[in-house]
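A single protein chain has been removed from this complex, and every other one stays in its place.
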Amino acid sequence: MTLVQAGLLAQVAATCLALAAAAVVGPRHRARFAGAAIVASGIAGAVTGALALAGGRGSVTLPVSLPFDPVVLAPDRLGGFFMIVAGAVGAVAALYGIGYVQGAAASRTSWSAMAIFVLALQLVPAADDAVSFLLLWELMAVSSTVLLLADHARRAAVRSAALWYAVMTHLSFLLLLLGFAVLAAAGGGTGFGSMARVSSVSTAASAAFVLLILGFASKAGIVPLHVWLPRAHPEAPSHVSALMSAAMVKMGVYGALLVSVRLMPGGPVWWGLLLIALGGVSAVYGILQASVATDLKRMLAYSTSENVGLMFLALGTGLLLRSYGIGGPADAAIAACLLLVAGHAAFKTTLFLGAGSILHATGERDLDRLGGLTARMPVTSMAFGIGALGAAALPVTSGFVAEWALLQSLIHGANTQNRLVSVVMPIAVTVVALTAGLALLAFVKAYGIAFLARPRGEGAATAHESGRAMRVAMLTAAASVIALGLAPGPLLTAAGAAAGLPRVGPVGWWGIDLSGIGALLDPLALTTMAAAVLVPVLLVSVRLARRLPRRRVALPWGGGGVRLSPRMQYTATSYAEPLSRVFDDALRPERDVLVTHSAESRYLVERVQFRQYLDDIVETTVYRPGIALMDRIGLAARRLQNGSIHRYLGYSFFALVAILIVVSL
Amino acid sequence: MSANLFDQLIGLSAGVLLLTSVLLVWKRSLVAAARLLAAQGVALASLVAVIGVFDHDRQLVAVAGLVLVLKGLVLPWVLDRSRIRTGAVREETPLMNTTAALLALSLLTMLAYLVSQPLRVLAPGPTTAAVPVGISLVLYGFLLLTTRRHAISQLVGFLLLDNGIAAVAFLTSGGVPFVVELGASLDVLLVVLILRVLTSRMTVKFGGADLDDLTDLRD
Amino acid sequence: MNTRALVLAAVQVIVMAVLSPLLVGLMRQVRARMEGRAGAGVLQPARDLRKLFAKEPLRAEGTSWVMSVGPVVLVASSALVCVLVPLVGTITFPLVPDDLFVMVSVLLLGTVALALVGLDAGSAFGGMGSSRHMTIAALVEPTVLVSVYALSIPVGSSSLSAIVHGRLVHPSSVVAPVSLLALVALFVAVVAETGRMPVDNPSTHLELTMIHEAMVLESSGRDLAWLELGSWLRLGALLGLVGSLLAPWGIASSVTPLSLLIGVLALVAKLVVLGSALAAGEVFLAKLRLFRVPELLAGSFVLAFLAVTASYLVVQA
Partner (left out) sequence: MSLVALIRMIRSTGRIAEPAPAPPEGLPGRPAALAGSVQVRHVDAGSCNGCEVEIGGAFGPVYDAERYGARLVASPRHADVVLVTGVVTHNMSEPLRRTVEATPEPRLVLAVGDCARGCGVFAGAYGAAGKVGDFVDVDLEVPGCPPEPAVIVDALRRVTGR
């Protein structure tokens, strides 16, 4: 038995343990036991992934019920990379869940679903043939739907979100099924090995590519297939949101990499362009919506759309450059894609766990009613702050390194004789730059409004810090954001091994070296330099602080006024107002201003009410009409069904005759 | 004139053409539009003159003089007179806001570079290298025509379009016969005069020169 | 880490720390003279700074650690930008690219610190300034990246030192139309990023028109001193960068006392010229309405984008 085999079996065993714990242990200790078993499963997954990434081989065949072939698990290097991500996020989220879950989310069903969800996430990248892949994929979808539904009895929004999620996820499944079917037919087998023999330039390959990419894009939350994301992420329990956003969505990216790098490398030029277009639109649209959103978790969900968009853009750039033989920048772009995957997993876990902690403490997700939490929840504040730095791609976090690599590959990729590339690259640079700028605004807003200044609502004013398990989980996740940002060298080595990129590697003190384009970055050296310039500033500050202590005053300066209420502060809505005005055409916000005049005179105003609604315009312009159309078709179809048993038998009979006719032809 | 100097002069004229047309889209002031068009006319004339001198083509130098007079002086002047008559100072409500128009501009420029690619591969040289600028001008002119509502802005768009066509013609064929240019110029002059009459009639009729008012005439 | 780069970095930070208050003083003086005033003298910002360090800082109820840490982060980020940007010389650390993205990210770290200081104040004005500041910062970023991208194309490297060095070697590239377009775009971006006219009025007293000033309304004593120094350093560094790109002459490419001296003198000359020109230009400008600023930025973006497009033309023709 190889180590990889042992690891795979250990995950399954730990999951069985978790299931048993969830079923047997009473509600008082259930969370602790089941959670611990899932943490173990997650760690096993991450370790197995690391082994596979290091080149370890081994396969496990799990028999399932009769009509199907057994599930074959044999992770390769790329799968190993994603196993590490899924396992690490799973372990942290489960740890967090021990302290977080209450009510319906702490039930037997939820803990069992959680165990299966984490296992499925870890095993999807390990699948070695299409059937196993799809089975595990479906397992992942079903278990996550169950988790999402945890709170369905109390809130109608949960039911609606689950419905959207179930429909979209099955649409994605259908597309994947079709795509793999096309590939299997062309390659003569469902194994990934035989599929890889399909010529990338054939029509079948292109058809399969489009189907599969759309299927994976839907799972990954790429605009315009993202509609489930801003509904499901906010309504799920926060540790599940973290898992969904940081790990499950990545499976979509894994799928895209699987298709374009492992199964069908060297496809036509337009494959790359398709990915760049999908990714670019997704990135800009996602971050625009995130910057104007006021629901904290909805904002994080849209930011996921943005980040996945950047990953697709990076991957597409890699493919495009490869198809023109521009190897160095292409390697850098694909490496950037994997850096983004790991970086996003780290900071988005932190952010969702932080948002969960806020929700736990205040009962609020609405930024407009938060504020002043940094004094009341210092650990959450620190963790969320680090996560926000990462999401805003500021030094020295995992997000910064990834975005740096992406921009480097874009700039160096264009320096060629190729016209198409030199048109696409500047546009891509613009998209990435605009995205980065808006992300900055979005996360300054999220952190500043939620944690700084004074509380805007009752919940925020009476908040308290979360329990130990939650704090440890949040700090672990936050530490990984910094660690990946400070020492990205090993990560880049891993990424290079995962996608087979010879021209990237570590340099210096765990710095990264994109040798294909001659760009290197050592965040640790940058930090040292920052520390060096910080020292004199700090010395002056400390000396002065001894001589001149701070004096406390009662109120912020508000023109000397005595009734400065927290309601006069800027809210998340007002913070994003200039931006929503600038992007009026893209966001189409609806604004209602209701003026109530005083009874005595129309010139005196009693109260003014301002309300702003921001709908997802993709949803209102694409999905709503589609759903309305489906409704109409459904109503028409009802006429076929009148309850008469003879009529139903008649349908069957006609169907039989029709089939016979077709067969006989 | 050395080839190097020729390169630089062509580049400079083309640059001025491009810059003035970007400013034409950027600025909504109609006062500035007339001045920018005049500057553009001068740049176009210098472009023609440079080609003429380099190719030792007297006729082309004469055409340059014609361009200078017509596009650098007469047309902007007519335009400004029409503007004064309508009393308009700014394009108040374009159909597309300035920011969006500017972004569209960058994409149009890319498009111009893309479509002129075959031509530049066919005959590499400084004049063909500047062809995309001419095509950009044509595209910008269309953009103005479709997104501006004021009659004077329409005129500006039309003139920009015409400058673009002229620039492409000079750059690709290395010159247009004097008679042809004369005819084309007179056509343009005629169109401008007709539009001017139309504008003043509109001002009298509707009290403004917003072309959307013309939809009232449909019934 | 090589010593030469360390020496140069130290020289740049120290020189900029001395020069940037003088630069602001000079700009105020130029403006005052054009308005017919006598002016407070070039040294006035330095005096203000010395006084602010000697005053007690206040802390309002409900504000957090951000009010005291934010200013320090801003200064540190600006100082780090002074290290990274080629001002006096073009020698870089081997492992820290003086890459344009690294530079912009470090700059944005300061921007974020300032925006959080504004939000933490908990007054309506602070939030307002912060929101506007971040909106402009978000919209400026494409212009900055694309314009330096345009400048990087002839050199084939995004390192600022390499770009400046390349321009020093090939002076004809300085006056090429492409580089002029890109520089104009970059200059507009710098003006927006540092809160000068016509984007922001640094000498306004009217809270509703403020951007930068509104964020610092709540700070006092050394906090305010750091914020001011940080903003001045950032102005100095960015103007210095434009200066180095516009006129790369005199910049040191080796570390000897003489070349450093020449580099510093050249930097002073560039800052004096650019600062005076900027201040004089501001006299003729009125502040733009906030919602017309995106037009300005879109315009500068188009220039930068045209520069990139045209660069490929030049490279391939």
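By written order: A, B and C. Residues from 1 in each chain.
Just so we're on the same page, a contact is a pair of C-beta atoms (placed from the backbone, for glycine too) under 8 Å apart; a residue touches a chain by one contact, two chains touch by 3 or more.
Computed from a prediction, not measured in an experiment: that's the story for all the values here.
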**Prompt:** For the unseen chain, which displayed partners does it touch in the full complex?
**Reply:** A, C
**Asked** Which one touches the absent chain: C:217, C:264 or C:293?
**Response** C:217
**Complete:** Contacting the left-out chain: of A:33, A:254, A:312 or A:557, that is A:557
**Request:** Identify the residues of chain A touching the omitted chain, counting contacts across the whole complex.
**Result:** 551, 553-555, 557, 559-562
**Prompt:** If the missing chain were put back, which residues of chain C would it touch?
**Reply:** 32-41, 44, 47-48, 50-51, 54-58, 204-207, 210, 213, 216-221, 224, 283-284
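The rule we apply is simple: only the chains that are shown with their structure count from here on.
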**Request:** Round to the nearest whole Å and give the separation of the Cα centres of chain B and chain C.
**Result:** 37
**Complete:** Chain centres from averaged Cα atoms put chain A and chain B apart, in whole Å, by 49
**Prompt:** In chain C, which residues are in touch with two or more of the other chains?
**Reply:** 294, 301, 305, 309, 312
**Message:** Which positions in chain B are in touch with at least two other chains?
**Reply:** 97, 99, 110, 113
**Request:** Going by the contact rule at the top, pick out the chain B residues touching chain C in the complex.
**Result:** 11-12, 15, 18-19, 22, 26, 97-99, 102-103, 105-106, 109-110, 113, 120, 124, 126, 129, 132
**Message:** Residue numbers of chain A touching chain B in their complex, please.
**Reply:** 419, 423, 426-427, 582, 585
**Prompt:** chain B touches which residues of chain C in the complex?
**Reply:** 177, 181, 294-295, 298-299, 301-303, 305-306, 309, 312-313, 317
